[in-house]
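A single protein chain has been removed from this complex, and every other one stays in its place.
Note that the chains are named A, B, C, D and E in the order they appear, and that numbering of residues resets to 1 at the start of each chain.
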Amino acid sequence: MKYVDEFRDGTLARKLADAIAREADPGRNYAFMEFCGGHTHAISRYGVTDLLPANVRMIHGPGCPVCVLPIGRIDMAIRLALSRPDVTICTYGDCLRVPASDGLSLLKAKARGADIRMVYSAADALALAQKLPEREVVFFAIGFETTTPPTALVLRQAQALGLANFSVLCNHVLTPSAILTILESPEVRELGTVPLDGFIGPAHVSTIIGSRPYAFFAEEYRKPVVIAGFEPLDVMQAIRMLIRQVNEGRAEVENEFTRAVSEEGNLKAQGLVSEVFELRRSFEWRGLREVPYSALRIRAPFAAWDAEAKFGLEFVSVPDNRACECGAILRGVKTPIDCKLFGTVCTPENPMGSCMVSSEGACAAHYNYGRFRDIPVVAGTAS
Amino acid sequence: MKYVDEFRDGTLARKLADAIAREADPGRNYAFMEFCGGHTHAISRYGVTDLLPANVRMIHGPGCPVCVLPIGRIDMAIRLALSRPDVTICTYGDCLRVPASDGLSLLKAKARGADIRMVYSAADALALAQKLPEREVVFFAIGFETTTPPTALVLRQAQALGLANFSVLCNHVLTPSAILTILESPEVRELGTVPLDGFIGPAHVSTIIGSRPYAFFAEEYRKPVVIAGFEPLDVMQAIRMLIRQVNEGRAEVENEFTRAVSEEGNLKAQGLVSEVFELRRSFEWRGLREVPYSALRIRAPFAAWDAEAKFGLEFVSVPDNRACECGAILRGVKTPIDCKLFGTVCTPENPMGSCMVSSEGACAAHYNYGRFRDIPVVAGTAS
Amino acid sequence: MCLAIPARIVELLPGDACRVDLGGVRKEISLALVDGAEVGDYVIVHVGYALSKLDEEEAEQTLALFAEAGLAGPALAAATEDGA
Amino acid sequence: MCLAIPARIVELLPGDACRVDLGGVRKEISLALVDGAEVGDYVIVHVGYALSKLDEEEAEQTLALFAEAGLAGPALAAATEDGA
Amino acid sequence: MSLAGTVRKGYVRPLDLKHGRVDMGHGAGGRAMAQLISELFAAAFANEHLDRGDDGAVLPAPAAGERLVVATDAHVVSPLFFPGGDIGCLSVHGTINDLAVMGARPLYLAASFILEEGFPLADLARIVASMAHASRESGVPVVTGDTKVVEQGKGDGVFITTTGVGALPVGREIGGANARPGDAILVSGTLGDHGMAIMAQRESLAFDSEIASDTAALHGLIGAMLDAVPTIRVLRDPTRGGLATTLNEIATQSGVGMELDEAAIPVQPQVAAACELLGLDPLYVANEGKLIAICAADDAEPLLAAMRAHPLGERAARIGTVTADPNAFVQIRTSFGGRRMVDWLSGEQLPRIC
Partner (left out) sequence: MSLAGTVRKGYVRPLDLKHGRVDMGHGAGGRAMAQLISELFAAAFANEHLDRGDDGAVLPAPAAGERLVVATDAHVVSPLFFPGGDIGCLSVHGTINDLAVMGARPLYLAASFILEEGFPLADLARIVASMAHASRESGVPVVTGDTKVVEQGKGDGVFITTTGVGALPVGREIGGANARPGDAILVSGTLGDHGMAIMAQRESLAFDSEIASDTAALHGLIGAMLDAVPTIRVLRDPTRGGLATTLNEIATQSGVGMELDEAAIPVQPQVAAACELLGLDPLYVANEGKLIAICAADDAEPLLAAMRAHPLGERAARIGTVTADPNAFVQIRTSFGGRRMVDWLSGEQLPRIC
């Protein structure tokens, strides 16, 4: 796979590891947050940690759209699907197992008879609505800036087609607002309990929004940002670039993913998004509570395709499980093993919190890929 | 089972057999038509023939509502069910296997995805419509005068309830018109190919219409009629009574089933039927072709529940399989073994004609119960 | 489908319905077509509806007729007039 | 769901769609968000949509940077200015 | 059932057997499936073979001089629970009976489950407990198994296929092809109980009765019968299609006719009445704890005595005689005094009875 395999090359990885080791100052610690779950996944999947010096620590940020989706939003979809037998909810596969109220999830609601279907793309949900005119097809849309333009597209198509049985339950959220909230959190800002030396920004978000929106953080909060691709060499290179900025006292927005990210981003997609969506005044994030201007809602001309308006859906905030530390983990304050439930009560089969759901969540990534690090391995007797 | 078992008693049967043998004139042949499939079934099921003298022959008449239902009527239901996925057809179990056009039957249409359900009673169809408000429930009603009052009742109930998703595809037919047609057929009237010395009339039809409607035949055509119950002793007693009439040169309507049949019948049921139904000018019968004033249709005030009106269903007459002798068999002109298809191409699993469908049909009764009579049994070596 | 069997009413139910007993098996049927049926009466049941009541005396007489058939003789003549 | 992978356009299809190839596997995706993409171009694919084109020259340069990492030295500085 | 016991206890929350439901993950082959198997199936069926946790069971072979007998049956009965039993015990009895009527000693069962997404785990637990109970009572362990899950609307709660392995002594030849003219035809008890117990539950035909399924394992009865008459020629359990169809099968296999005596055929009054009500014939209604035996006429009395001495054969009766008939017609002398054929079941008499 061209432009994929090259960026996973073990030989190059060793070279980058050497360079990082060489350039990292042994006299100090580096703590970088990879904002996005995609990076969390790459780090765990390829074992990037093993290639970093001990004084370079990666903090998993809140950048998994599944992880930050509050219980109350899933409840809205479940209530709708269980109360209206004519409704079909379509969503991306990752959302199906997010724990909601009453011990349910979309998957468990499906097992109770709700019509819940996994789609690969927003376009599939639209096509399903066309195929099943007698059903109400609701696309449960989640994601950051990358998945938003496709949702905008299908909303515009539904309008153009006058497709009355299609609607979108919109949960799209914004990356910069989330980063801002972390930077504004007392732990980072005042207490210093979370030493944050820089951010790795998600490349695919920037293919849409460009690199410019991060300039504010770099300048205002004096935090270096490197926008990086999702292959492990991209991540390592980004870490190296962050180390350099720290070493040199710089706080800039740098772009590691020059192969697809520009400063201004995808203007066509941006135009589409602002035609269809507008800012919500506030939105609840799991772990970050209410975050002002951090999410999108569907504009008035598209209200007929807005499931919240169409079905009169009410958001009711639901507290997370008390023992679940997702909130603190998403802010970088705690790690999965700080949670008492990790690996016993809370497992990928029975997730108690959202971080255990998606393989991009911090808890799931540690459970699936990193659990062995908590327990020393006994060497094989022979090999 | 009181009033059931007593009428199947083998000891009494032998006594009646003796009486019949005693009373039948060895110098002549007797041929009686049991009009109704219920009697055909009783005769075959209990082996009544074995208790009759050789010169008393029973002819199976057209009195099975399934057997006389023309292909075109079943086609109406199948076309409706296959073309409208929101339609559920309910009918009595016997109708499911009646062969229709294109190698289909209601059962095969069901296997092709049509929603066809068996009900025990018209009331069950009505209840289903109430239970499934999102579906169009159509009751495919067939039967003689006995099943007509229940259909009338559910139509009145549907009207009272304003139940918009229920309707009836009415195929109710009338016993006296069918008998008249047989009496008027050239074989009976002119050619004498069917020697017909009398009729056994169905008791349950007469519980509704009484015995009076048969008086006309007795007088006009000089044919004795005995209304008889469906237990085998009833049938034997009726045969005995017919023999007596023949011997004595009488042609009267006699009532063997005095325990539940009166001269006037069930006036309440009759009133209900005439409130809801009116005569069709003509109706096609399988085997008898078009028979004037031989069937009922739903009156105008109930048009909203008349599936023919509601769905604009057209009856298209379809000829029977050329080789099928059902028509001649239903008129008493031929017997099942006169048909080339009997027992090879045409079997209960693959009925070619309607007489092979219901166990009350002449061909099915002979296939299921009487086939051994065509082939001499080799005696057991030991027993 | 031309089944019609006698069963005994064991309970009157709301909505013109009743429960009948046939050899220990019980089933709910409609009485909407028959007036004045009471617990203990036998009715002729067809597709879930009582079509008529059964006259027990007549039933016994019919059985008696059958029984007499064994005896040679003209016992039948009188009875048939009765029944027509 | 945060998958985003580069794939090569092998066929333009009606309705702003195209077929892409990834290691011999082909899939239809939407080009509605990207202008001017042509057969042979690589695009970044996410939930069935191309998000942007991939600049092959930049990709080669990035790989070259990685390769240089093995050599001690300050080769990186210049490159990063390039990229930001 | 390859994952029996492979999930460490305490590492995950136990299955919610009260309110939980089957979901697709329970069939995906991963940890959820391993948990379902170990906490539900392996716990209920526990035995040394199953506990091994491999993809199959390793078992002692039959004794020298014995042959193997293998029988398999899918069980798709609806409803799953019915008076007198449920799909669980039915699936154990049904396959044990198929082995036993071959004259075999039933040794082992394999059980394969197809679960529908959304099926309550509480119901599944009840069914599995019933299977385990039937298996223990009959002394035939479930030694291996399999679990699949299908989407809601692609199954019907649970389907269970059981496969049985038994041992058959060399020289014992029981089979449907062995009936000879003159042989006596026996049944072990009343007919139609199982099918009518199921029928009573069908929404559209519901009636009240005390009819209960006769589901039972017959190998004990058969053992007693073979002790009394080792030369029994045919044994068969008249399940789907009832006595009538099973006799037609045997007649066709053996190339013989049969003549039955209706008056001798035992049918419970309530079963007869329910059949009357619905227009059914008890000869075509399914049984799950009855058998047909055919033996030489001279052996009929001792065989009948042996059957009647066993609790499952108390109402055994001799119901007819094998005749020579190249047409393989089964005929009956009716109690009424006539004669007719008793043909194969045509169409469906009762849906989904086993």
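Just so we're on the same page, a contact is a pair of C-beta atoms (placed from the backbone, for glycine too) under 8 Å apart; a residue touches a chain by one contact, two chains touch by 3 or more.
Here the structure is a predicted model, which means the values were calculated and not measured.
Colleague: So which of the visible chains would the left-out chain be touching?
Modeller: A, B, D, E
Colleague: Considering the whole complex, which of E:Glu39, E:Asp73 or E:Asp86 touches the chain not shown?
Modeller: The one listed residue touching the chain not shown is E:Asp73.
Colleague: Among A:Asp124, A:Glu187, A:Glu275 or A:Asp320, choose the residue that contacts the chain missing from this document, as touch is defined above.
Modeller: Touches the omitted chain: A:Asp124.
Colleague: So one chain is hidden, and I want to know which residue out of E:Ala286, E:Met307 or E:Val330 touches that hidden chain in the complete assembly.
Modeller: E:Ala286
Colleague: Given the full complex, what residues of subunit E touch the hidden partner chain?
Modeller: Subunit E touches the missing chain through residues 2-3, 6-8, 24-25, 27-34, 52-62, 64, 66-76, 78, 98-99, 101-102, 104, 108, 110-114, 143-148, 150-151, 153-156, 159, 161, 163-168, 175-177, 236-237, 239-242, 245, 249, 252-253, 284, 286, 328, 344-352, 354.
Colleague: Hey, which subunit B residues sit against the chain that's not shown?
Modeller: 103, 107-108, 110-113, 343-345, 347-350
Colleague: Would you write out the residues of subunit D that touch the absent chain, in ascending order?
Modeller: Subunit D touches the chain not shown through residues 1, 3, 5, 7, 22-27, 45.
FYI, only the chains that are shown with their structure count from here on.
Colleague: What does the chain connectivity look like after leaving out subunit A?
Modeller: Connectivity check, subunit A excluded: B, C, E | D.
Colleague: Farthest chain from subunit D, going by mean C-alpha coordinates, please.
Modeller: C
Colleague: Report which of B-E and B-C is connected by more C-beta pairs in contact.
Modeller: More C-beta contacts join the chains of B-C.
Colleague: When the mean CA coordinate of each chain is compared with the mean CA coordinate of the whole protein, which chain is closest?
Modeller: The chain sitting closest to the overall C-alpha centre is E.
Colleague: Quick one: subunit B and subunit D, Cα centre-to-centre, how many Å?
Modeller: 76
Colleague: Using CA atom averages as chain centres, what separation in Å is found between subunit C and subunit E?
Modeller: Each chain reduced to its C-alpha mean, subunit C and subunit E end up 39 Å apart.
Colleague: Can you list the residues of subunit B that touch 2 or more other chains?
Modeller: 1, 4, 9, 14, 120, 124
Colleague: Where in subunit C do residues touch at least two different other chains?
Modeller: Residues 1, 3, 5, 22-23.
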